[in-house]
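Have a look at this one.
Only one protein chain is missing; all other protein chains are in place.
Chains: A, B and C, in written order; residue numbering restarts at 1 for each.
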Amino acid sequence: MTELLSVRGLSVDFVTDGGVAQVLDGINLDVGPGEVVGLVGESGCGKTTLARAILGILPTGAARIRGGEVRFKGVDLLREDPAAVNDRVRGRAITFIPQDPYTSFSPVFPVQTQIMDLMKWKSPRADNGGGARSPFRRYPRERWRADREAVLETLRAVQIPEPTRALRRLPHEFSGGQRQRLMIAMALLPQPDLIIADEPTTSLDVTIQAQILRLLRALVKQRGVSVLFTTHDLGTAHEICDRVVVMYAGQEMEAAPATAFFARAAHPYTRRLLASVPSPGGEIRDIPGEVPSLIAPPSGCRFHPRCDYATAECREGRPAPRTLAPEHGVRCYHPVDAPIGADG
Amino acid sequence: MSAVLAPVLATHPDDVFELHPAERLRAPGPAHWLGTDRMGADVYSRLLFGARITILIGVIAVGASLLVGVPIGLVAGYYHGWFSDLLMRVSDVFLAVPQVVLAIAIAQTLGPSLPNVILALSATYWPWFARVVYAETRTLQKEVFVESTAALGASPWRLTALHVLPNIASPIIVRASIGMGFTILTAAALGFLGLGPPPPTPEWGRTIAESREFLPDAWWYATAPGLAIFLTVMGFNLLGDGLRDVLDPRLRRSRTAR
Amino acid sequence: MRLLALALYRLVWFVPTLLGLLVVTFVISRVIPADPVALVAGETATPAQVEALRRELGYDRPLPVQFVDYVARLVRGDMGTSIFTRRPIAEDLAHRLPATIELTVVAMVVSVLVGIPLGVLSALWRNSLLDHALRVVTVSGLAIASFWLGIMLQLLFAMRLGWTPLNGRLQGFPPRTITGFYLLDAALTGDWPTFGMALLHLALPAATLAFPALATLVRFTRAGVLDVMQSNFVLYERAMGLPRSVIVWKYMLRSALTSTVTQIGLLFGILLAGAVVTEAVFDWPGIGTYAVNSILRSDYNAVMGFTVWAGTIFIVVNLLVDVAHTLVDPRERTL
Partner (left out) sequence: MSVTAAPLLEIVDLVRHFPVRNAFGRRTGWIRAVDGVSLAVWPGETLGLVGESGCGKSTLGKTVMGIYTPTAGDIRFAGREIGHLPARERRAVAGDLQYVYQDPGASLDPRWKVVHSLHEPLKIHARLSRAEREREVGAILSAVGLPDAHLDLYPHELSGGQQRRVALARILTLRPRMVILDEPTSGLDVSVQASVLKLFRNLQEAFALTYVFISHDLAVVRAMCARIAVMYLGTIVELGETAAIFEQPRHPYTRSLLAAVPRIGGRRVTLDFALEGEPPNPRDVPSGCRFRTRCPLAQDVCAVEEPRLREVDGRRVACHFA
């Protein structure tokens, strides 16, 4: 399968007051065309950093890319001319849905200003040749009209009532759910190949979350857009993803198609994680120990201090990727071959 | 520091109140590091004694403002009601007039003297403390630890004295330090306008006013006290900024740790 | 409509604040002094003259009655008569007001036009040479005594270099009075040599006055921009690949300005206060010089009149700033 996005061996360090934190440690990740991939992990596992590294918007002062590549349609974005990436990839071929729809709009401009500013540079009808970056660039009348039509149509698609009036309003006049619909519309408008959605439903209520997930999945499937969807909530991942990748402490542990993932996950961490979801029967199982510091992370597999199956080799080196079934890969010396819930 | 040690550091301590007509307006040299003034007094020595007055004005005025402003801010911040509104409105009225203007009016009414300058400055600076304390108290009230301690059954007194006050101490200290600088500037302006302590007190603002008629020749006469004001005020401002940085990080870290 | 309601609301607060100011000045002028009449009469008055004046001024009546009378006079624009010029104080002040406004507005415009862009650049290029240089400017701007700065500028540019006049507003005849602002009048009448002269006279006092205001603006704009840089919408716009210049000069600046606009109100206070001493240094014929001269002549009524005027102007400006703030920040309108 030819991948749309292919991350190989990506390592990112953050310089902090306490020392250098190894936030990403040799990450591999693939997203195929038209595929919705869930990037699941607990807070601090590096999923947001990975999303930002792919977008190329890591904080310039603190973050350092130690190695690896981010291939998008065969081109390594880390080594491409940054200006070209900004013109042709970011906001065009790869768009973004942020976590917090409340603060991701500028509070002082009407929604129309913000959407049309995006369209001025990122509309599929925009010609991003020379001078594309100039702030004084003209917005041709013809294109403006066509773009605005597209905006209204997309707002209808994300079920914003009365789109023409909605455009004139300020962001704070919308509810959280509606703002996230606007964000989805803005992510779709440039007709991208890939959308990176960073915990887009975390701040929403469960019924609104259900509406948004249903809408997002329907729209991207209908348009054949790929999505990389980060979340800490396994239930959300289950609702939206075709394939799930699990991260722990800056390392990817397991990647599997959604059905296989929720039925026969093989990595001990994944299995523990799935088991800690409260069961209807009231049984609660936690993972003993705490998430390690990334400034002095455990050697080898970073889960080994909390793992029931850990052996000496887990401490010595990080396990190489191994394929258990088609598209089901795991990085563990001791993968568990049993249905979920079968182990003690 | 140098203000306290003025009598020791001064090269010509007697000059402060004595006249030496023969040595009028000498340029800086080995005998008089910063030259002499119209009375033939050593500018450097008068500066040091001026520092004592300046610091004295600052400390007493800021101290008095603290004593008035902090309790008012605490009461207005802790209780919600018409009385709080009234207190803050009163302080708003004081803030609504530029400090120099109000201080001029007060100092003019009372007549130029050292205690009156201090009174004028205190009367115009206390609202700043009331404002800061009020705002900080209101912010703190929304903090979970204050609300939860109240829910634990703590009395308002306990809450204010043991939880609120210690937690707003650092902004008060920072404000006080910056207030020293501000007060010294205003005091100098009053002195310059002739509303400060009367001569022969070696007050810096008045010294600059006196020196003007001897410009441009006796440039040192005007330059030295201005630089002294500048360095003193900057010292307090930097101290305030520094204190902000020193007092804050621990708190900030504890709040972002979660 | 909502905006109008808000402006009205601010006006509702304007009246008590103004009344509060009058109470303060009343207390200062009538209650604090042991014998306010003696102050008004001056040092040379005989006891009999003082008593006569006391009855004439109505100072023998109860304080609340006096206060009502005081406010009523002020509302009619009656601030009493200056002992020195023998003219109504309100007239004196009105006559000198244009000079002060000209000076303050020029200083304000200079500090805004220079201060805000410098603040933005200082934040964008944090820890650059420019940023460090500007930090020196801001720290000294808040620490320097403006009268001393004025004297030093005179010493250097007027006395040593002779580039600018030493003081005053204009030598020779002022342009034909249309607005009372020399720059504007000269430009309107096409009298360009006078315009140049007026500008030259204005340069040093305006620079003196603008310096602390500029320092404050740089400081606040820098902090505001640094704050906005952390915000989620800037992250979003970066993630969507908008040109950096659009993010900075449209989105970030606009957000940072909402707090800076509030600062301009405070700034005006700094300028007005600074104007008193700056005018004194440069013999600028505005209300500041008038106030200082009145202090020196113990012209008591005139000083109080000046205080009321300055306070009122300041309150009015803050009212306008409040309204402007609601214009700049749409979130305020729902308040």
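Rule of thumb we're sticking to: a residue touches a chain if its C-beta (ideal position, glycine included) is under 8 Å from a C-beta of that chain, and two chains touch if they have at least 3 such contacts.
Please read all numbers here as calculations on a predicted model, not as lab measurements.
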| item | value |
| --- | --- |
| Hidden partner chain, touching residue among A:62, A:84, A:284 or A:325 | A:284 |
| From B:135, B:150, B:173 or B:238, residue that would touch the chain that is not displayed | B:150 |
| Which of A:177, A:192 or A:335 contacts the chain that the document leaves out | A:177 |
| In subunit B, positions touching the absent partner | 143-145, 147-155, 158, 163, 166-167, 250-251, 253-255, 257-258 |
| Hidden partner interface residues of subunit A, rising order | 42-43, 175, 177-178, 205-211, 213-214, 217, 232-236, 238-240, 262-263, 272-274, 276-287, 290, 340 |
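To be clear about the criterion, only the chains that are shown with their structure count from here on.
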| item | value |
| --- | --- |
| Chain-level touch network, classified as line, ring, star, complete or other | line |
| Most heavily contacting chain pair (counted by C-beta pairs in contact) | B-C |
| Mean-CA-position distance for subunit B and subunit A (Å) | 54 |
| Distance between the centres, which are taken as Cα means, of subunit C and subunit B, whole angstrom | 22 |
| Of all residues in subunit C, those that touch subunit A in their complex | 231-233, 235-236, 238-246, 249-251, 254-255, 258, 328-331, 334 |
| Subunit B to subunit C touching residues, read off their complex | 89-90, 92-94, 96-102, 104-106, 108-110, 181, 185, 188-189, 192-195, 205, 208, 212, 215-216, 219, 222-223, 225-226, 229-230, 233-234, 237-238 |
| Contacting residues of subunit A [partner subunit C, same complex] | 52, 55, 57, 85-87, 89-92, 95-96, 98, 100, 103-109, 117-118, 121-122, 133-135, 170, 172, 186, 196 |
